[in-house]
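Omission of a single protein chain aside, the complex is shown with its protein chains in their original locations.
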Amino acid sequence: MNRVLLARLVDLVVVLFGVSVIVFLMIRLIPGDAVAIMLGANTEITPERMAELNRRVGLDRPIIEQYLLWAGSGLRGDFGTSLWTGRPVATEILIHLWPTLELTFLALVIGAVLAVPVGCLMAQTRGGAADVAMRIGAIAGLTIPSFWLGIVMILLLSSWAPSFASLGYVPFSDDPIGNLQRMLLPSIALALPILANLSRLVRSAMLDALGQDYVRTARAKGLPERSVVYKHALRNALIPFLTSVGIMTGYLLGGAIVVEQVFAIPGLGRLILGAIAERNYPLIQATILVVTAGFVIVNFLVDFLYMLVDPRVRA
Amino acid sequence: MKSLAKNKLLTFAVLLVAIQLILAFGAPLLAPYDPMAQSVARRLRGPTELNWLGTDQLGRDVLTRILYGYRTSLIACVLAVGIALFAGGTLGLMAAYYRGWLDRIVMRIMDVLFAFPVMLLAIGIIAVLGPHTFSAATAIAVVYTPIFARLLRGPALVLCESEFVAGAKAIGASDARIIFLHILPNLASVILVQTSLLLSAAILVEASLSFLGLGTQPPTPSLGLMLSEGRNFLMLSPWSAIFAGFAILFLSFGFNLLGDALRDTLDPRLRGQS
């Protein structure tokens, strides 16, 4: 157990190192003079300002030293200050992180909570026209563009319930009801593919479990069908369900970037898109690094929990 | 009975994809108008006899632009997934065949690439390359490479241990011959299923990137771009945005259904169950 954990930890560190190298190299791969391009968003520059920015970004040092400096301060949570607003990059990321986390969390909860009954239903009605219809529905849910769904929902809502405040963002701590009201539509738009994906997973895991000996035994013992399905099969179905939730988080982040744009939510997506328009490379770098690292660590923790839960993996 | 239903589903999926492929690559022959031809007097109309799906903000025919948009999306995504398949597949097979340090290094690099959330890495790549269809395709290719490498390495490892590979080695077949003639054909079903599913996902990623202004640029017809342009005129005429949205949905849906039905038909493990 400990040895496996240690090996995983080593993997984690290697991956994090690799991620940081790729993100670090990104800015160096930009064709042309990165500093000049960054300053392009400002209309008047002097050689002094160029040199200052060069120093600030650290492009005037040997590349290994640049990396060590950058990664070193990054480890201490210091990503420098944003080029134009002068705010610390870490603060910028933190401010924009919460709305995205909340959106991701709500979408995951909505998707996961609904996926269990929908998946069970799909497994029970397997075969026949209903099954096919449900599968097609699930695939449609998976492939519907969430940004499009968002726009359509805003338009429909504006004609059905014109006074429902659905746009923008207020922090939960300021106004819990207003916060949830505004988060409702974007989380649904984002949750639909999750629901489709997870319910399919529940369905196939349930079918899998229903074929297992112990369910057959239970059924043979005369236990009622419903209790068989829920008690035995569902418990087994939940393990792959949990692992795929980890993978879903990555999808959700991507979806959130686009959905935030539609619903005017000041999250990471808006931060990084704004940074691209301004060519604020240090901010883009730091955001990608922080989010990816967070993502890797979450997946590691999910793996770790999984190991605790399911002893078979330990071997 | 059940397998018949499954085959029906597969047939339906194949038909759906085939129709869309014909529409896309036959666009120059099938489209009623020139995709660039503007007609301000007829702009932002709903469906009419002249323009079956209406017109966009510059009076261009929505149906024509959707057909050409299919082509743009498909070319970008097929190219991207194809490159990912080639690169990831080659790396995954080599890692499985040669094992040792090559395996370790290649798979660690793949782990690193796999760690990035797809859209985030794509946005990072576009930040470097600039907004363009080509950049979006490159981003998709890079992001999907580790998926193929990881997918193929596992089953390839099992195959490498098998007797027929040992036999081939014994009669002195070259490494390349073994990899491409003995191992690869056995992975065809896995590849087919995954390629189809990833194409479906790639279409959504390309549309999202174009929607954000980071992918295909005007005046090139693109589904994500049409949606993005149309959303500025939703209250005047929602048609181009609505139809572009459906087009994205159908295209992505077709490939996903195809992958799903193929998996059911080809995957022996699932076949045994039904």
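The chains carry the letters A and B, assigned in the order they are written, with residues numbered from 1 in each.
Following the convention adopted for this analysis, a residue touches a chain if its C-beta (ideal position, glycine included) is under 8 Å from a C-beta of that chain, and two chains touch if they have at least 3 such contacts.
One rule holds in what follows: contacts and distances are computed from a predicted model.
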Chain not displayed: protein name in its UniProt record ("Dehydrogenase", "RNA polymerase sigma factor", "Ion-translocating oxidoreductase complex subunit B" or "Peptide/nickel transport system substrate-binding protein"): "Peptide/nickel transport system substrate-binding protein"
Visible chains that the absent chain touches, using the contact criterion stated earlier: A, B
Residue among A:114, A:167, A:184 or A:242 that touches the chain left out of view: A:167
Which residue of A:71, A:155, A:239 or A:307 touches the chain not shown here: A:155
Contact residue for the chain not shown (choose from B:18, B:36 or B:50): B:36
Touch with the omitted chain, as defined above, among B:69, B:131 or B:146: B:131
Subunit A residues that touch the omitted chain in the full complex: 36-46, 48-49, 84-87, 92, 95-96, 151, 154-155, 157-158, 162-169, 261-264, 266-267, 270-271, 274, 276-279
Positions on subunit B contacted by the hidden chain, ascending: 36, 38, 40, 43, 57-59, 130-131, 213, 217-219, 229, 231-236
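Going forward, only the chains that are shown with their structure count from here on.
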Subunit A and subunit B, separation of their C-alpha mean positions in angstrom: 21
Of subunit A, residues touching subunit B in the complex: 11, 14-15, 18-19, 22-23, 26, 29-30, 127-128, 131-132, 135-136, 139-140, 142-145, 147-148, 151-152, 155, 204, 207-208, 211, 250-251, 253-255, 257-258, 261, 272-273, 276, 281, 284, 288, 291-292, 295-296
Complex interface listing, subunit B residues touching subunit A: 1-2, 5, 9, 108-109, 111-113, 115-121, 123-124, 126-128, 200, 204-205, 207-208, 211-212, 214, 227, 231, 234, 238, 241-242, 245, 248-249, 252-253, 256-257, 260, 270, 273
